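The other protein chains are all here in position, but one chain of the complex has been omitted.
Note that the chains take the letters A and B in the order they are written out, and that residue 1 is the start of every chain.
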Amino acid sequence: MLANVNVLLLDYALGSLKRQGGKSVFILIVLSLLIFLLASVLMIADAIKLELNTTLKTLPQITLQRFVAGKQTNVSLSRVDTILAFNGVERVMPRVWGYYYFKPAGVNFSIVGVDAYEEPYKKRLSELTRTFDLLTLEKEGGMIVGEGVKNVLQENYYSDFFNFITPKGERYPLKIAGVFHSDIALESNDLMLVPKQAAYAIFGMSPEEATDIVVHVNNPVEIPTIVQKITERYPDLRAITQDDLRISYQNIFDYKSGFFLSLFIVCVFAFFIVIYDKASALSSEERREIGILKALGWRMSDIVHVKFYESFVMAFSAFITGFCAALFFVYVLQAPLLRSVFIGYSELKPPFRLPFSVDVKMIVLLFFLSVPVYIAATLIPAWKAACLDADEVMR
Amino acid sequence: MSLTPEIIALLLLDAVFLFFGGIAFVLSARIAWRWRSHETTELQYALHRQSYLVSVIINYIFMLKIPLFAFFIYTCDKLSSIITGAMCASGVVNSVDFGLYLTLFKIVNLYVFGFWLLLNDADMNEEKLPFTRLKFVLFMLFFIPLFAEIGLEIGFFTSLNVSKIVSCCGTLFSAASTSSISLLFSVDEKIWMMIFYGCFALSVAAYGSRSPLASVVSNLLLALFALIALILFFSPYVYELPTHHCPFCLLQKEYFYVGYLLYALLFAGTFYAAAGGVLDLVQKRYTKRFYNLSLFFNTLYVIGISLYPLSYYLRNGVWL
Partner (left out) sequence: MIRLHHVYKRFAQGDEAIEALSDVSLEIAQGECVVLRGASGSGKSTLLSLIAGLAQPSSGEIRVLDREISKLPEHLSALFRRAHIGFIFQKFHLIPGLNVEENVIAPLIPANLPLHVLQEKARAKMEALCIASKAKRDVRRLSGGEQQRVAIARALINDPVLILADEPTANLDAKLSTELIEHLYMLKQSGVTLLIATHDPLFFDLAFVDRIIELKNGRIV
């Protein structure tokens, strides 16, 4: 059986790969490339998932959105107090936020209204706001923007202030009071923090309303119960919990890498045929060699063993090469080109480093996706080679 | 349907198996039909070569099936974090009606194809190739569970519903469960434990008696009751929780993946005696090597699993 490794036979297989020279090198390169591509995609997906999971932890436990006719609309502020009265609810915060389309640059800014007297609903936001004095911001009509926003504005000659256009067509200028840099920049690069009343004016919203409501509870275990109570009281509110987000993100990324894999499988299929073809086409040298060996007392299974070792060594070294190349490409070079597929093409979505995340499971997965498939492609050619008639060398 | 990379990998390999299994099946049918061991025509020569191809293919499938089985369970374990309610692989496996059958087919196939390879080895060592027709008729039979397994696996992954709420192992492996497992709970777990040790004693006795038949029977019983005793008696000691009876959680990181080792030992031990014994029955002889291996692995398993209650008792002074 294939289980007993014959070292001399393995050595013979290595020598035989060396003697095949160009053919081996060609296959090794193509196979390494394929594995490299696959490993990179999986690594990027995993790294982004990790990044998102860290981000998700900082998101509100429950977000309430009001839906009218299937579209999200603003929530009346009067509901805030009603919800606060539910048992187990710790804090309730109405949020004012939205997107502002900046035509000259063709990008969307995320605008978030902040209030000096309210504790921000996000930890990271509070870190951002702590360094700036929100009261003066309110008084002087200023805003704090992310670095990406600042750069876009500067390119359009807004270096110290920006004119928003309200829905009524009026100008609403805000000073650029500060710029923040964030290490985890995935969400804050396109951000503009503006005073709440400014946000109302820019969006043209009534001050009695909020975009959505964020709820904090004392005990995370109670989240489902509280969600149930709220949605019973206000059937038009939709509650999104942290867990929902986590699952949907995981699905999206599994789906995205799944999509890639499906494409990959097409490649694999094409490769399968190429390998089958390459492995079947034996040179007259190789045919003669097999004939000699059979006459000298090699069994078919010995020939198949050699071929098996050959393909295993080939697949395994390509696996190692591709994997290491992908490690370098993703974590050192930060995956140029490929990562944009996963993050989206929006220009402001931002420079951030992919956090390192490689575990045994990914290695095993990559192994199963590459090595057995390659060996499968060489099975039948190996058998065919072993079937060559030995008495040909007698003629 | 959720296409995680793991599922795609499993499906891809299923496709490969199906393709090669199909080739092997067609060749087997030809060989089973036309094989004449006493003739030396060109046809028989060609058939002999094709029979070798079949054995290469089955070797390939079997060699991959063992690690893939672990990978399958692992994938289910990973999916349990997406599927609401599932805490480990058992919830995921049971989220689809036939999930349990899929697992069973996987186990049965390991035994069956392992046996085929042993038979193949025995056949190839004989000048007259006495089992060639038998082994290809058998392969055609064994192809059915293989096919069933692949079909079920594809069905399993396509009908996995991420938003469906499933039960966790705590309810599946408890007296409250509606499944047949709950029936087992109506018997005192100490009795299962004793039956398990009884079966082991029986297999040791069979080893002493040098009877292949006794070894086959006792080891099949051992495999079955080892599993039951594991669920009912031993698992609470592993988890140190009197109500936790899951055979899948053993495979998780919290328990140092000990399940992979235990199951591998149990499989190796019972496989060598059961499959080797059947082979010996067919060949009417006694191959000591099989039973030595079997006894070795079985003993390791029994020692390993017994250490859990013992160490628990030594540390806490009580039984669970």
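The working rule: contacts are C-beta pairs under 8 Å (C-beta built on N, C-alpha and C of every residue); 3 or more make two chains touch, one makes a residue touch a chain.
The model shown is predicted, which means the values in this text are computed figures rather than measured ones.
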Candidate in contact with the missing chain, chosen from A:Leu59, A:Leu293 or A:Ala318: A:Leu293
Contact residue for the chain not shown (choose from B:Arg49, B:Lys78 or B:His244): B:Arg49
Footprint left on chain B by the chain that the document does not show: 40, 45, 48-49, 52, 124, 127, 129
Absent-chain interface as seen on chain A, which is shown: 4, 6-9, 12, 15, 18-19, 285, 288-289, 292-302, 305, 389-391, 393-395
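Just so it is clear, only the chains that are shown with their structure count from here on.
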Touching residues on chain B, where the partner in the complex is chain A: 2-9, 12-13, 16, 20, 23, 49, 52-53, 56-57, 59-60, 63-64, 67-68, 71, 74, 78, 81-82, 84, 117, 121, 162
Of chain A, residues touching chain B in the complex: 1-3, 42, 45, 247, 250-251, 254-255, 257-259, 261-262, 265, 268, 300-301, 304, 361, 364-365, 368-369, 372-373, 375-376, 379-380, 382-383, 386-387
